[in-house]
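For this depiction, one protein chain was excluded, whereas all remaining protein chains were kept in their positions.
Our next item is subunit A:
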Amino acid sequence: MTAVTLDAGAPFGAAPPSARPAIVTRGLTKRFRGGQVAVDALDLSVPRGSVYGFLGPNGSGKTTTIRMLLGLAAPTSGEHELLGLPLGEALPRVGALVEGPAFYPYLSGEANLRRFDAADPTAPPATVRRRVAEALDRVGLTAAAGKRYRTYSLGMRQRLAIAAALLGPRELLILDEPTNGLDPQGTREVRSLVKQIAAGGTTVFVSSHLLAEVEQMCTHAAVMRAGRLVAQGSMASLGGGQVPRVRVRTPDTADALRVLRSLGLADVRADGPEPGDGVSAELGGHAPERVNAALVGEGVAVRGFAVERPSLEDVFVRLTGEGFDVDG
């Protein structure tokens, strides 16, 4: 795939803002003092309406990327755009959670939300009470609204941070590891909250170092490793979760291939050069039991039959040749 030359004057194209992806970056790079390249020539494109998993091990540059997207840190080089708008115009439409919650410990949850609402120059003060109450309600913190933040548990803090991101109508949510420090119950709650928000049409960009989490939540994903983008695309295209393959262990390789092809399965191939290595194909919309019946009916000696869903981890390992571990 070759680089595309773009208009110099309009780095992300001339399409109207609402037609452009929710997030675009081009060659986004951050080199910290001391020379470490935390983010290296990142080209992201986050489609509108997607739940986009930004996946990478700890230290792979996810938070640094998010800081640049939000204008907190200046890129060493490269460009980025949110919602097709200049940053100052985009940010009021963006809710963000960056590297964990941060609030004023001596204020109540409610007072904290009011504080951040006051910082948004576009937020209507007349409706602040209602918006704060709604946001707290959405994350299930209504009962603790009047308690000081100091007394909140880690899970409550995380939820308050999500509430702060939901104070206004948002077109884009950027959530940096929103389930960090949450128990399984809290993790499930965040996941369903994200789904609910996405169902309302909001684009959600969610970073995580947990493969399983991204697989369960996201429609799209990008995989980072050591500051570089390894892959991005829909979950289907990445092989995560949505493309089950049928794998048949049989000595009759040629026959099995023929039967699977005649059934109309896609990407039919032998899994190895030896007879007995078996064959595999994309299951597509076919019922596995029918496929098996057809194979047996055609006299293929089926020794093993499995439907496999490739995990993102498989993809990651395949792409990098490494396990999914912490980067330096």
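Structure notes:
We adopt the following convention: contacts are C-beta pairs under 8 Å (C-beta built on N, C-alpha and C of every residue); 3 or more make two chains touch, one makes a residue touch a chain; residues count from 1.
We adopt the following convention: contacts and distances are computed from a predicted model.
Entry comment: the absent subunit's protein name, as recorded by UniProt, is "ABC transporter permease", drawn from "Rieske-type oxygenase", "NAD(P)/FAD-dependent oxidoreductase", "ABC transporter permease" or "L-lactate dehydrogenase complex protein LldE". Per the touch definition above, the residue from A:L85, A:L154 or A:V302 contacting the chain not shown is A:L85.
Which of A:D43, A:D277 or A:E298 touches the hidden chain is settled by the complete complex: it is A:D43. The residue from A:G35, A:P121, A:P184 or A:G297 that touches the chain not shown here is A:P121. Considering the complete assembly, subunit A touches the hidden chain via residues 1-4, 6-7, 12-16, 18-21, 24, 26, 41, 43-45, 47-50, 67, 70-74, 85, 87-89, 91-94, 96, 98-107, 114-125, 164, 168-171, 201-202, 219-220, 228-239, 242-243, 245, 266-267, 282, 284, 310, 315, 318-320.
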